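Each chain you see keeps its place in the complex, though not every chain is here.
As written, the chains take the letters A, B and C, and residue 1 is the first residue of each chain.
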Amino acid sequence: MTLDDLRRRLAEFAAARDWQRFHTPKNLVMALSGEVGELTALFQWLTPEESARILDDPASRAAVLDELADVTLYLTRLADVLGVDLLEAAQAKIDRNESRFPADRFD
Amino acid sequence: MTLDDLRRRLAEFAAARDWQRFHTPKNLVMALSGEVGELTALFQWLTPEESARILDDPASRAAVLDELADVTLYLTRLADVLGVDLLEAAQAKIDRNESRFPADRFD
Amino acid sequence: MTLDDLRRRLAEFAAARDWQRFHTPKNLVMALSGEVGELTALFQWLTPEESARILDDPASRAAVLDELADVTLYLTRLADVLGVDLLEAAQAKIDRNESRFPADRFD
């Protein structure tokens, strides 16, 4: 599956349930933010070292995958409703970051 | 560009700047959360209707694209550091959602 | 109870459970952010008008009060661990806002 396949599948999912009326950009930004909050809660008491091993525990692994999925779903849906190509926007930003933070300054 | 190309480019970007030591899952979750906060701020005073037209204003458009890009970059980088395939996780979640919310219940 | 009483009670609560070691500013910022995410989720699909009546529903009322309480608890605890007086900081900020946004410009 590509990100574009996911985008299309989410659009069909919303249409089949008549949920488009709830999917304003404002609402979807809140939904994205709520899911990132749940993801944050999974990491809040971990040391940085523990956070790197979070997937070793099966229950934590399932929870992290679930929240990462939810964040991906709402981000993809939000971009679709706005008519934004996420990969294009991300590529343009990383191009700007290459200029702002030239790698040779960090050698 | 695919999501996997973006993942690879971000890994090289971090490696070239010796930033991997900062990129613990805990830190990246915070960075993701901070960017979602900036995205949220762009929508906070808009009505739902205004939020649907936010890209019509050139300055707002640039700001929204920039924040969506940052969210995408940190989400992709976080998943890579954890070793999670975002599209696979998203697909598994939407499969579960199809069961939890059968479309015919919403006819 | 005053905010300072709450601050003291939370410090005793943490000390009695030996939780101070978890209460770094970084971790408490994440806990605060996670609770704000849960609060956000309660409002995400509501229209602005519905959001103004959210407390009319008993189950929503209990959930909103619970999340507002959690946000208050973590914000108070975070400020205490940092040694910041929240009311003093808030007063200084509102003083600055009075200068930045003079009321007569809005008559």
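We take it that a contact is a pair of C-beta atoms (placed from the backbone, for glycine too) under 8 Å apart; a residue touches a chain by one contact, two chains touch by 3 or more.
None of these values were measured; they are calculated from a predicted model.
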Full complex, copies of the single sequence (shown: 3): 4
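What we mean here is this: only the chains that are shown with their structure count from here on.
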Proportion of interface numbers common to chain A and chain C (over half same, under half different): same
Centroid spacing, where centroids are CA-atom means, of chain A and chain C in whole angstrom: 25
Between chain B and chain A, distance of the C-alpha-averaged centres to the nearest whole Å: 3
Chain C, residues touching no fewer than two other chains: 30, 33
Contact set on chain A toward chain C in their complex: 22, 27, 30-31, 33-38, 40-41, 43-45
Chain B - residues contacting chain C, complex: 26, 29-30, 33, 47-48
Of chain B, residues touching chain A in the complex: 1-3, 6, 9-10, 13, 16-19, 24-27, 29-30, 32-33, 36-37, 39-40, 43, 46-49, 51-52, 54-55, 64-66, 68-73, 75-76, 78-79, 81-84, 86-94, 97-98, 101, 103, 106
